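Reviewing the structure listed below.
Note that one protein chain of the assembly has been removed; the remaining protein chains are unaltered in position.
Letters are used for the chains, namely A, B and C, taken in the order the chains are written, and counting of residues starts over at 1 for each.
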Amino acid sequence: MRTIGLILVLFAVWLLFSGIYTPLIISFGIVSCILVGWLARRMDVIDHEGLPLQLGIQIIVYWGWLVLEIVKANLDVAKCVLFPKKYLRPSFFISRITQKSDLGKVIYANSITLTPGTVTVDLYDENILVHALTEASAEGVKSGEMDEKVTKVMGEA
Amino acid sequence: MEEFTTVFLMALLVAGALGVLYVRNLFVATMLLGAVSFLMALIFIILDAVDVAFTEAAVGAGISTVLFLGTLSLVGADEKKSRPKTVLPLLVSLIVGGTLVYATFEMPVVGSADNPVQTSNLTTRFIEQSPKEIGVPNMVTSVLASYRGYDTFGEVTVIFTAGIAVLLILRQLRRRRDEQTEGSSSAENTETGVESGPSPSIHDLVPHVVSKLLIPFVLLFGLYVQFHGDFGPGGGFQAGVIFAAGIILYSLVFGLEYAQKLIPLWAVELLLAVGVLLYGGVGVATMLYGGNFLDYNWLSADPVAGQHLGILLVELGVGITVTAAMLAIFYGFANRNEFRENSGE
Amino acid sequence: MSIFAVSAIAILVSVALALARAIMGPTAYDRILALNAIGTKTVMLIAVVGFMNGRPDFLDLAIVYALMNFIGTLAVLKYFKFGTLRRGFSRSSGGKS
Partner (left out) sequence: MDLVLDIATWISMLIGCFFVLITGYGLLKFPDLYTRIHAGGMADTLASFLIFGGLALQSGFSLVTAKLFFIVAFLFLTSPTATYALAQATFVAGLKPKLDGFGEEADNTESETEDGAKPNNSESKSD
C-alpha cells in the first residue's frame, strides 16, 4: 500500500521537476518511479518513518511555528557572534523527551538543531543531550514548549 | 563582476590546493580536496560550462571523497615522512609551470569575437546544424553522444575497464573473506533478513530516519538527470554517479551487507557489461541497418528520430555502466577493508 | 549592480572565511564543519549565479551539490567514528551480540 503511495508521491515530484510533458518523458517518469518504488521496497525504507503520510497537515502548521522560532533564534546567535563577550554562555544539559516513536524523537532532535543556539549532541533512550549557546536558548529547550508541540503533531499526547 | 568572482575563486582554489599540499594528515587532505572540488565546479559554473560543473560536483566533490576515504581506511591516514627535499623536482615544476603561464599569454581572450573557438567552422556548424540534425536542445549532449560518439564509447570502455580491474584485483581477497566469515556474519544476516529491516542504533537514530526518507528521492533524481540530459545539464555520466550515490548513501547508513543484498555483486558485474554492450550494440545495430558504426540516422526512417533514439540508448548505456562501476569500486574497497579488520582480529 | 551580484559577493566572502577555518583546523571535526558550511554556501551561490545569468536550470546542479555535501559529510563522519565504510550507522549485524 505504502509502496503505491510512494510511487505516487515520486511521480508528483517528477512532474514538478521535469517541466517537459511529452509522452516519452512522462512514460520514462512512470518507469523511473516504479523502478525506484521497487528498489525502495527491497531496501525496506517504506514504512511509517520512510513515508510519514500519517502526519498530515499538522506537520505543516508545526513547521510554520518552527520557522518563527528559527528567526528569533537566529537573531540571538547573530548577537552572540558579534558580541561574544557579552552574550556567549555555552552550556551542556540533558533534557527528557516525551515522544515515544523514533520518528517523533528525530523530528524533535532536528528541530532543536535547526533552531540556532541549540544543537542536539546525543539522542538516546528518553534523553537528549543539548549544547546551548546562550542562557536564553537553553531556557527555550528546557521550557519544553517545542517538545509538547512535537508530541502533539505525532499524536502521542 | 564576473572577473572579480573568477579571480576570487581562483585565489581560494590556490589557497585550498596549497592547504592540501601542506597538510600532513591525508584524511584532512581528502576533505580539503573536496572543498577544492566545490570551488572548481563553481568556476565552471561561472564560465557557463554547466555539464562539466555537474560532473565535477557529482564525481569530484561527492563520490571521489567517499572512494578516497575507502582507500584511507585501507592504508591509514598518516603521510609517510618524505625524503629530504631535492631541488630538482622544484626546478622541473617551476620550469613547466612557467612555460605554461608563458603559453597563456598567447591564448586568445576568453569570449572575444576573434577567438579561434568562435570563428572555427566546426563551431558554427555545430551551432547551426545540430538542432536540425539531432533535434536535442542541449548541444553538449548532441556533441557528446552523437558527433563524438566514438570518444564517448572510449570513455565508457575506460570506466568499464576500471570497474573490472578493481573487481579482479579485490576479488581474490573477497573470496578468502567469504570463506572466513561464512559461518558468522552471513548466518546472522539470514537471521535478521532484509524484510525485518535493520534496527537503528539508539545513537544514530537521526541519520537513519532521515536517510530512509531521502533515499527514494535521491534515486529518482538520478533517473531524472538521466532522462533529461537531452534538455538540460546532465546525462548518463552524472546520472550514473548520482544513482550510485543513492545506493552508497543506503550502504553508509544501513551497512554494506544490506546494499549488497539489494544489488548483489553479480548484478553489478552484469550491469557493468550490459551498459557497454548496449552502447556497442547500438553501434552494431546501425551497421546492420546499413550505416556506419554509431550512425544513428539509420535507426529510424526519420534521421532526427533515429538520432534521438540512438542518443537515448547510448546515454542509458553510459548511465548503467557508470552506476555499476561506481558500485563495483565502492563495494571492492569497503569489502576489502572488512577483510583487513577480520584478519587483524 | 543587481542584488544577485551583491549576494554572490557576500557568499563568496563567507566561503573564504569558512575555507580559512578548514585550513586552520585545529581538529578534524572543525574541518568537516567548515567543509559542510562551504557546501551549503556553494548551493546558495549556484542558485544565485543561475539567476544572475538568467538560467535557472542551474538549480539541478544546486540539488546535486546539496546531495553530495550530505553524503560526503556522512561518509567522513562514519569513517571517523568506525574507521570503516562498511558498517552501517545502524550497526545492526553484530552490534547486538
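The working rule: a residue touches a chain if its C-beta (ideal position, glycine included) is under 8 Å from a C-beta of that chain, and two chains touch if they have at least 3 such contacts.
Because the structure is predicted, anything quoted here is derived from the model rather than measured.
Chain B meets the missing chain through residues 202-204, 206-207, 210-211, 213-214.
Contact between chain A and the unshown chain involves residues 13, 16-17, 19, 67, 70-71, 74, 77-78, 80-82, 84, 88-94, 109-111, 113-124, 127, 129, 131-133, 135, 138.
In the full complex, chain C touches the omitted chain through residues 3-4, 6-7, 10-11, 13-18, 20-21, 27, 29-30, 32-34, 36-37, 40-41, 43-44, 47-48, 51, 56, 59-60, 62-63, 66-67, 69-70, 73-74, 77, 80-82, 91, 94-95, 97.
Quick note on the criterion: only the chains that are shown with their structure count from here on.
Across the structure, the highest number of inter-chain C-beta contacts is found for B-C.
A straight line joining the Cα centres of chain A and chain B is 30 Å long. One finds 19 Å separating the Cα centroids of chain A and chain C.
Remark: chain B and chain C have CA centroids separated by 18 Å (rounded to whole angstrom). The set of chain C residues that touch two or more partner chains is empty. The residues of chain B that reach two or more other chains are 198, 200, 211, 221, 254, 258, listed in rising order. Against chain B, in their complex, chain C makes its touches with residues 1, 5, 8-9, 12, 15-16, 19, 22-23, 25, 28, 31-32, 34-35, 38-39, 42, 45-46, 49-50, 53, 55, 57-58, 60-61, 63-65, 67-72, 74-76, 78-79, 83-95.
Contact residues of chain A toward chain B in the complex are 6, 10, 13-14, 17-18, 20, 25, 28-29, 32-33, 35-37, 39-40, 42-47, 49-52, 102-103, 105-106, 109-110, 120, 122-125. If you check the complex, the residues on chain B that touch chain A are 194-195, 197-198, 200, 202-203, 205-206, 209-213, 215-217, 219-221, 223-224, 227-228, 231, 250, 254, 258, 262.
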